Every structure is written in C-alpha cells, then in structure tokens.
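Here the complex is missing a single protein chain, while all its other protein chains stay put.
Coming up: chain A.
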C-alpha cells in the first residue's frame, strides 16, 4: 500500500508534466462548458503557487484568485488548513489598501455564493426533482425538467397575453369607455352577419355542461374565444389603445418569444451533447464509470440498479455481436433484409395514410353534422358530445394504437436496439404532428370550401358562412376541445389503467397473466411526445383562443403532480436507463418542429384568409395584417419608410446572402475543429509511443 503522501499533494499526474494537460481535448471541452468549470490551468496554478512559499510582494489580485480554488484543491483537509493558515499570515502582513481589498473580496465572494444558493433554492419544484432523481435516475428526471420548462414558458406567455389583450379589454369594458368603432359595416353583405351563438329558449342544465366541454353556447361569446373581442380603438384622455393591433402583435410576439426561448435552450443542450457525444466514445466506459449512482441507499434499489447495469452491458454485447453478424452476411441475405425494410416502411406509410384519412373524414363529419340546425343528433346530449369530440377521439385513438404497432413491426427490420428506439420515436412523432396537421387541413377545406372561393358557400363572404359564421372561433373551439380531451384522456388512463394495474399485479402475484403484464414502467419518450403535442395545440390555437396559454399552464401543473403521483405509486424503476443527455436535444427539436407547424396556420390566417365579418377584432378588414399596415402608415415618415424598407426585397435578399455566407463560414470552422481534434488524438498516440 502506498503511503498517504502519494494520495495528497504528491499526487502524480501520470507520466506527463503539466503543459500537455492543458492541450487535452478535455480541457477544451471544459472551456466549452462555460465559466462554471475551472480549466486544469487554473486549478494547477492555484496548487503550484500554494504549495510553494508565498512571496510577500505578490500583488493582492493573485491572492484573491488563489483563495477561490482552495475548496477545490485535491488535498486533504489538514493540508488545506495549513495553506489557509499560510495565506492568512501573508494577508496579515498586508497593509492598508491591500488588506481592505482582500477583505472586501472575500466578503463579496461569500455574499455571491450565498445569493447563488438562495436563488437555486428558489427554483420551483427543486425538492421534487431531486427526489425523483434520487429514486428513478436522471432519465426520468429529464422528463420532469422538460415539464417544468413548459410550465414556466406557458406561465410567462399567459401573463403576456392576459396583460396585453384580456385585461385591457376587461378594464375598458368595466369602465364603459368611449368606443370608437369602425363604420365599415355598411359595405358588408347582410347575409354574412347572421351570428347568434347564444342559446335560445329554455336551456336545460345539461346543455351548460355540454357547452363547457365543447366551447359552444354560453362559452362562445366570452374572453376565451376570438369572436368576443371588439374591433375598436379606445381613446381616453390622450391615451389610445388599439385593440386589434394589440391582439395581433401580442400573438406574434408570443410565438416569437417562445421560439427564442426554445432555441436558446436547445442550443445549450446541443452544445453539450455535440461536445460529449463523440460517437466513437463511451458506451462501455460510461456505463462502468458513470453508471453507478452513489446516492442509492436502499438495498432493493441497489440490487435493481446492479441488474440494470448488467442487463445494459449484455444488450451492448448482443448489439455488437449482431453488427458483426450482419457485416458477415452475404449479398443475398443483405438484399432480402433491405427488401423487408422497404416493405415495412411501405406498411408504415399505408398505416399513416389510413389514419389521416380517418381523421379527415371524422372532422368533416363532425363539423357538418353540428353545423346543421336540423341535425339528427340534436337533443341527444351524449351523442352530440360524441360527435363534437369525434376528431379528438380519432386522433387520440390513432396515437395510442399506431405507436404500439410501430414498436412491434420495427422488430422485423433487424436494426440494433438504439436505432429501433429512435426509428419508432420518429414515426410516432410524425404521426402525432401530422394528425394535427390533417385536422387543420380539413378545417381549412371546410372554411374555404376546399380552396375554391367562388363555389356556392363561399362566394358571398369569402369563407363558408353557413357552417362557420365566425370561423376563427370554430378553429379556437377545436383546439380547446383537443386540449380538454387530452387532459381528460390522461386522467382517465391514469385512474382506470395504471392504478388498477398496480393493484392487480401486487394483489395477485401468483396469476401468471398479471406477472407477464408486470408493473408499469415510466416510458419517457411517449410521455414527452404527449407534452409536445399539447404544447403544439396551444401554440396553434393562441390566435383564435387567447386564454389557451392560461389553460395550458394549469393543465401542465396538474400533469406534473399527477405524473409524480403515478410515478411513485405505480411505476417500477426501468430495466433500461434512459439516456437523458442525447434525448434532451431531440425533445427540444421536436418541440421546435411543433412550433413551426403551429406557426403555419397562424401566419396563413393572418395574411391570407379573410377575417369573419361578424365577430372578432378584425371584422370588416381585408385581412388581419391590414391592422398593422394601417398603424404603420400612421407613423411618422422616417419610421414608416424605414419599416417599408425592411419589409422590401432590397433588404431581404442581401440579408439572406449574408446569412448564407455566415453559415458556410461556421461549417468550415466546425469541420476544421474536428480535424484538429483528430490530429491531436493521433499526436497523443505518437507522444506516448516515442
């Protein structure tokens, strides 16, 4: 056994001296991770100057910097005490300003560290996340992290929308301020103005519940939907508030703000995952050296963890064996494998096509049946509810069944396991987002009579006024229904499937069926996709239903507590630990994709579709964007010309060229950096061989 001296300040850094450590790729990655991590240089400088005698004429700045790494030096505590004593002695010999500096510096640092501690304590749900991490690992914690991020984003968005759109409206209405309405309604065809969503005659109690769930009836003319907002400018003692402009700009700014936030967060994650995942590195070493959680204390959990590490290693070895087996196949076998893969992909496409067709038909059916005044389901409340929710039901059913089918047929393609997971995930993502897109397309075809604005229903008003007198509210209602149904499904599945499953499996352990079924495993990818889908629905609907972010915030907060409850009571720790790091970026990418998808209907409605003539803040305008162009034309000359210039081609084309050049430059830089890394790696080999 070596004497303890080797373990402390005699710690040998291997056969190489200090300089090459600074050139290690790992040092560069440390720098890459920002200023939180000290580079090796800083720690070593502290060490070197601390172990030698500290000269008395050393400038005070060095002393301040030396103090910082004292905690972080790899010395034993007695040594650190001795060093600190030395430093104190030196400080004691300083006079006047030097002493004051160091004293202030130390006080400042202590204050900073205390502030940092307090700030981290103030993080929402910090304790809950740590608890989850301790019991289930970082993989499942990443899901809750993501959920917390979504809650925060929705909360800020809700404040934004409420503050600029809803609250001013409420205030102005309460104060009964002088409305300056537009007088353009005389030019509008009278048939476009038939709109009375209020319930007529005697209304039964059940209708209220129906209306609450479907957004019609008494809910339709409320702050919840687009149709309620007035198209006026409030002028009050020199203070003028243009409601249509505020509505439009707030929505656009909300989408832009979410884009910025998600991009910033995904860039952070991307940086992390690009740097750390070399591709060539680390599955085995990572599992062995970073696989054990030192915080586990209960015997059962420890045993499970050991089993899961063992299982993972076996999986890796199997994958390796499979790869080698596949590489050794003849061309005929390979051709047959590719044929099978092609067939499976074709099957997937056929299934997706079938799903989309069902969704399209369901939406059409639902809208037309409910739009008619003499439809056969009126009066049968339950049937009406069913028909109203038919699109949501079909989408949810497709999203429950098809991923399971994908998971089964991907086994035929004989990919390695990690590839299988990724492929199934990709297909499920595509299904989810595309089903939403199909719903929107079918709504669009209804509203614009399949794009043909001259056909029978759409010629008078520019949109299908018979079925949708106030089409924005209809779209908002569909989004609202999707949100409500998503939440209800989640609640029902948790209560009616997960809790009973746990009870059955624990109460009847002898029954082989239950044992086969097993306890619930918390699957992170599918849960994250649910969250992304909900958020996409919220983004799509915000233009038509301004209070959707508020509802979404409440929904996600409830989901957090529900999922936490079901995690702790019903789920067992999974066999396969989920790799949080690479998946984080992937989830943010999918979220970004959802945002892109959501922007399309919003921008299309703003720039192309004519707004409803009878409701909403843009009634009577040509399109929604005209509110902005009118406002811009009222600005002073210089600003107006500047804004026109920015919007013109003369500005856009050079900007595009400049950005392309920048992108090519960055790509060249990235490839040269990776080349340098490879060169340094081979240099290391040469140095040691020499």
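One rule holds in what follows: a residue touches a chain if its C-beta (ideal position, glycine included) is under 8 Å from a C-beta of that chain, and two chains touch if they have at least 3 such contacts; residues count from 1.
Please note the rule applied: contacts and distances are computed from a predicted model.
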Worksheet item: For the chain that is missing from this picture, which UniProt protein name fits: "Histidine-containing phosphotransfer protein", "EF-hand domain-containing protein", "Mediator of RNA polymerase II transcription subunit 7" or "Calcium and integrin-binding family member 2"?
Response: "Calcium and integrin-binding family member 2"
Item to complete: Sort through A:100, A:206, A:236 or A:292 and give me the one touching the missing partner chain.
Response: A:292
Worksheet item: Who touches the missing chain here, A:260, A:302, A:511 or A:662?
Response: A:302
Practice prompt. Identify the residues of chain A touching the omitted chain, counting contacts across the whole complex.
Written response: 1-4, 6-8, 11-16, 20-21, 24-26, 29-30, 36-38, 40, 43, 67, 70-74, 76-78, 80-81, 84, 130, 133-134, 138, 272-273, 275-278, 280-286, 288-299, 302-303, 306-307, 309-310, 313-314, 317, 579-581, 681, 684-685, 687-689
